[in-house]
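Following this message is one structure expressed as structure tokens.
Yeah, one chain of the complex is gone here, protein chain that is, but the others are all in their spots.
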Amino acid sequence: MAPRQLLLRLQLRSNPQVLCGVRGAVSPLASAIGFGEEDCRAITLALDEAITNVIRHAYGGKLDRKIEIRFSVLNGAKEGKPALEILLLDQGAKPEPDALKGLPPGELRSGGLGLHFMRQSMDAVVHTRVGSTNRLRMVKFIR
Amino acid sequence: MAPRQLLLRLQLRSNPQVLCGVRGAVSPLASAIGFGEEDCRAITLALDEAITNVIRHAYGGKLDRKIEIRFSVLNGAKEGKPALEILLLDQGAKPEPDALKGLPPGELRSGGLGLHFMRQSMDAVVHTRVGSTNRLRMVKFIR
Amino acid sequence: MQISARRLENTTIFDVIGDIDLANSPAVRKALLTEIREKKIPRVIMNLQGVKYIDSSGIASLVEGLKASRDVQARFILFGLSKSAREVLQLSRLLKLFEIYENEEQALSNEGA
Partner (left out) sequence: MQISARRLENTTIFDVIGDIDLANSPAVRKALLTEIREKKIPRVIMNLQGVKYIDSSGIASLVEGLKASRDVQARFILFGLSKSAREVLQLSRLLKLFEIYENEEQALSNEGA
């Protein structure tokens, strides 16, 4: 396993007002680790979509539930290059079976793009449930 | 007391690498609360200086010590307008007596500007020590 | 995010400034549907020059606008997409479904398909 260095831990409520602050934090962190501009935008999008899904689906739009986010660097994760790991934890509803498969993009429906964006933007997107906690792990390697 | 709404809690290590991420978070949060651009820059500067001081003085430049930051909105703090409250907590050394008075600016010395910047940027800057915790509270009102 | 409307003859231009995310995409959606469905404006144009960031909830409100405009045979037009907004639309594979121009002049002058 690559040695993990925890950079920043965020605790927030499931209120969309705070999304801008989380986006503001992740992009310069990713840049400082060594990601280029396009990758920083992709990482920002993936995290925004992940939190949006927690707010809407795990917490059904309730504004006062807890979300935790952890940013870590995985050193020497791939060919000696570092990777960024983002962990997202919530205590919301368990996803419906098969819901996380996602829908194909390119169709004119208002929804169903978030998981696609996350998977396009990151190298790994893994949802698990541990006890009553939903745990989403996203990893992106530096190219 | 104005009702306090905790927006975001950050936990980080005393590593200057993470400063950019904290700055990235606070500016859009302040903007979302209603601060103008110049005030957002001032708030960002104050927080950066406060963390810099914790890293350099409270933790003597050690990189792996814990820092916690809490952003809250104080609703109706002044004439019905909200204020931003930033709390900074560390478990580092107790400041030397009188050190926090700060030095007058405008002189050609390499240092001694941080506290001045914080006090110029925020409406309140209060250092206290509670047990083994240093607690810095900064507040800025919307104009 | 701020959204404001300029109303010309048969056309409304929405100027949007700021990020479009879950915090404000409902406001964008509402503004669009009011203009297209209720006010029955035949051409609705979104000025996205001031939008540095848009996520799937923002795209979803644009899709709502597009669908509503198709229902009533109105035109729904975007212009001024930032690099980042263009990337996200590309990722959604919906870029070709929208009528998109570089700037306001082109958006206004073009008579459409």
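Each chain carries a letter (A, B and C) given by its place in the written order, and its residues are counted from 1.
We take it that a residue touches a chain if its C-beta (ideal position, glycine included) is under 8 Å from a C-beta of that chain, and two chains touch if they have at least 3 such contacts.
Computed from a predicted model, the values in this text were never measured in an experiment.
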Contact list for the unshown chain, restricted to visible chains: B
Hidden-chain contact residue, picked from the options B:8, B:45 or B:136: B:45
Among B:66, B:81, B:116 or B:135, residue touching the chain not depicted: B:116
Touching residues on chain B - with respect to the absent chain: 16-17, 19-20, 23, 38, 41, 44-45, 48-49, 52, 55-56, 105-106, 108-111, 113-114, 116-117, 120-121
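One rule holds in what follows: only the chains that are shown with their structure count from here on.
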Chain whose Cα centroid lies nearest the overall Cα centroid: A
Whole-Å separation of chain centres (CA-atom averages), chain B against chain C: 39
Chain A: positions in contact with at least two other chains: 17, 20, 23
Per-residue multi-chain contacts in chain C, two or more chains: 23
